[in-house]
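After the structure tokens below, expect a handful of questions from me.
A single protein chain has been omitted from the complex, and every remaining protein chain is retained in its original position.
Now for chain A:
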Amino acid sequence: MSQVIKIHPMEDFKERSRGVLNDPGQRKNFRGAMDFLMAKRRAQFPDPEELQGLRDLGSAIRRYSLAHLPRLLEQLEAKLTANGVRVHWAQTPDEANAIALGIAQRVKAKRIIKGKSMVSEEVGFNHAMEAAGIEAFESDMGEYIVQLAGETPSHIIMPAIHKTKQEIAKLFADEIAGVAYTEDVDALIRIGRKVLRHKFADADIGLSGVNFCVAETGTLCLVENEGNGRMCTTVPRVHIAITGIEKVVEKLEHVPPLYSLLSRSATGQAVTTYFNLISGPRQPGEKDGPEEVHLILLDNGRTQAYADEELRETLKCIRCGACMNHCPVYARIGGHAYGTTYPGPIGAIISPHMLGLDATYPLAFASTLCGACVEVCPVKIPITDILVRLRNEAQARPDSMEATLRGSGAARTTAGTAVWSVWAQVYSRLGLYKLASWFMSRGRALSPTEQGAWTRSRTPLIPAPKRLRDLLKDRKP
């Protein structure tokens, strides 16, 4: 089973966006949440020099790690194996789910408790398990709320950011037996805690994501606040971690700068409540911890991004979510409109590798190219350059040198190609340009008043009565 939601074609994306734009409640939720997260991040970086230095360092660590990725993955595998962790490789979501299912069936698992893991969303893990008769239960409060509502996360850090406490209060009262309506957030969290506590104790397998894998020690690092990640990786008999192949760093000392950038950029915290370093299963004499630890390393299009120097930068991402928090488009349309696991600017540049450019190219166009994402990205990914590149790829001739990705050329239309080629001709020949502009200014009265999407919220574009060159000529003494 591949990713559950796909956007096909462009109209789906537009329709979803329109839905949110016409929903004042949703817009208010997102605006409020983004303002909150932006202010919190800003407060964490009072010294611009320190921020720039740390971003340079973070970027250098990620670039170095990617430059040595095959070697580091092998080192990681060898170290983890020596530590007693079983390492699996998956090229596709189906392969990843089949590996997890194989483990689950071998240990006769009935219930899986999940910590927060965007990669598990990416592969449609819950659906794959449910199809095989295994319950997969979310334990991150935000993910739990979203699962209870039958939805998907709308943000990579705060999955239920689109919901108000009133909506959650109603959801809990409707869906959890014996729960009365309350808008008291502490009470709501207590309810969630109570439901989930026993799920941890009853689960056969705990599933988690990974924030950083350390090659030199064979360690899986997990960053979290709630403790559900620790529960999932400690209480059940089996722990399965799933992550993209790009998450590896070489040395343990490479982790502190990335951890600092991640927690400060994501939620505006100097540090999270828990930083969990897992280097192996329960050892003889130890009284708790899982007896088996597995790591599934997933490709799912990452090798396609890796093959190109410019697109490889995408893989530096540490999934902090800052780019979406600062994106004027995301703040208005929210995460669900994107229709992909990863929304916002990072979603627009990573999803084409996972789902194909043909299924995702509208996302590259859903940007003002204002550069806010580039400015805040803690590892300095040139997101806007990559967006422009993807736009070009989407319109490239499928068999040309410019078409390097799966689904390249999907946005190319005969009419569009013809218009642009005429445009290029006119703009590159002075005589032609003069003639065309003369006709346009003289024929301005013929300009249509309905100009598609442009005139839905703007006045029509009408050429000036005089061209710039005419105005200059008039001014000549």
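The rule is simple: a contact is a pair of C-beta atoms (placed from the backbone, for glycine too) under 8 Å apart; a residue touches a chain by one contact, two chains touch by 3 or more; residues count from 1.
We adopt the following convention: contacts and distances are computed from a predicted model.
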* Looking only at the UniProt record of the hidden chain, which name from "Cytochrome c oxidase subunit 1", "LUD domain-containing protein", "Aldehyde dehydrogenase family protein" or "CdaR family transcriptional regulator" is the right one? -> "LUD domain-containing protein"
* Asked: Which one touches the absent chain: A:120, A:272, A:384 or A:408?
  -> A:272
* Can you work out which residue in A:101, A:252 or A:436 touches the chain that's missing from view? => A:252
* **Contacting the left-out chain in the complete assembly, out of A:140, A:292 or A:393** => A:140
* Residues of chain A in contact with the chain that isn't shown? -> 32-33, 36-37, 50, 53-54, 57, 60-61, 63-64, 67, 69-70, 73-74, 83, 89-91, 95, 139-142, 145, 158-161, 163-165, 168, 185-186, 188-190, 192-193, 196-198, 200-201, 216-217, 219, 225-228, 230-231, 233-235, 245, 250-257, 259-260, 267, 270-283, 285-289, 297, 299, 303, 306-307, 309, 312
